[in-house]
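Complex shown without one protein chain; remaining protein chains in place.
And now, chain A:
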Amino acid sequence: MAEFKHRNIIALRDLTKEDMELLLATAENMREINSRDIKKVPTLRGKTIINLFYEASTRTRTSFEIAAKRLSADTVNISPSTSSATKGETLADTALNLLAMKPDIIVMRHAVSGAHYHLAKKVTCSVVNAGDGAHEHPSQGLLDLLTIRDRFGRLDGLKVAIVGDITHSRVARSDIQGLTKMGSHVYLAGPPTMMPPAVEKLGSVTVCTTMREAIQDADVVIMLRIQQERQGKTLMPNAREYSRYFGLNPENLKLAKPGAMVMHPGPINRGVEMSSYVVNGSQSHVLKQVENGVAVRMAMLYHVCGGELE
């Protein structure tokens, strides 16, 4: 049986196709647990998982916490407002203090890209990345893969459009790493101000100048969140104009293949990157993504703890 050899899951960039297939297969098994009346198995009983969130998060933190609890692990949530971060303690010192309490896994979200590699050098427990800066968000990447595979039965050969601020998106990076390794073709669209240099060198990635080009005949359209506070300064005139050229609405969605999937990592700015008609429409898989998120995170926690696929 396939074996998961990684102590940490920090980036899909570090995983092979086989690693990801194993995680997805385990996630499919975990889904069965989530559909039971009593949604709990003793798999990680006696394991301690710390959710260390330096950035605000509702769904990811909740999802990781539920995933841990369904596997009977004990969880502790730490967020910056209640932690020593405000007292000027370094990440390394915080980590070493937490480590002294013998956790098995630290699930961390941090605003600095690569912070998890720094953490992993300091601790002996497993490190799972719940999002680092503009680098990666591997659990989101994996749940996107699972959600797409549920619909098509495969990932190979699919045209997947990702639209929005690619430069600042950790979701985009994990999606690109995951999708291209699984054989999908990724088409990126967004204003050139939001397109990182040489991104096409990441794999089967095509950079499009218009949204039409990217979503034409796409099997999947992934829309990214646009924030007026961030992108509004120099990357675009305003949300109104952004929406006009890079927003998904029922009309331009018709360019994609009939029945194409629409996805979004959330939280959605309704009326900016996506119209409510699309969010609420039959092609939207947004809530399915959230549902799969729990199963994928259960699989991640399970495998970094040394579990094997049964």
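Please note the rule applied: contacts are C-beta pairs under 8 Å (C-beta built on N, C-alpha and C of every residue); 3 or more make two chains touch, one makes a residue touch a chain; residues count from 1.
The rule is simple: contacts and distances are computed from a predicted model.
S.K.: Determine which name in "Ectoine/hydroxyectoine ABC transporter permease subunit EhuC", "Nitrous oxidase accessory protein", "(2Fe-2S)-binding protein" or "Dihydroorotase" the UniProt entry assigns to the undisplayed chain of the complex.
M.R.: From the choices "Ectoine/hydroxyectoine ABC transporter permease subunit EhuC", "Nitrous oxidase accessory protein", "(2Fe-2S)-binding protein" or "Dihydroorotase", the unshown chain carries the UniProt name "Dihydroorotase".
S.K.: Looking at the full complex, which residue from A:H135, A:K159, A:H285 or A:H303 touches the chain that isn't shown here?
M.R.: Candidates A:H135, A:K159, A:H285 or A:H303; residue touching the omitted chain: A:H135.
S.K.: Among A:Y117, A:F152 or A:Y277, which one touches the chain that has been omitted from the display?
M.R.: Of the candidates A:Y117, A:F152 or A:Y277, A:Y117 is in touch with the missing chain.
S.K.: Any idea which of A:V199, A:M274 or A:V294 touches the chain not displayed?
M.R.: Spelled out, the listed residue whose C-beta touches the missing chain is A:V199.
S.K.: Go through chain A and note every residue touching the omitted chain.
M.R.: Counting only chain A, the missing chain is touched by 13, 90-92, 110, 112-115, 117-118, 132-136, 167, 170, 173, 196-199, 201-202.
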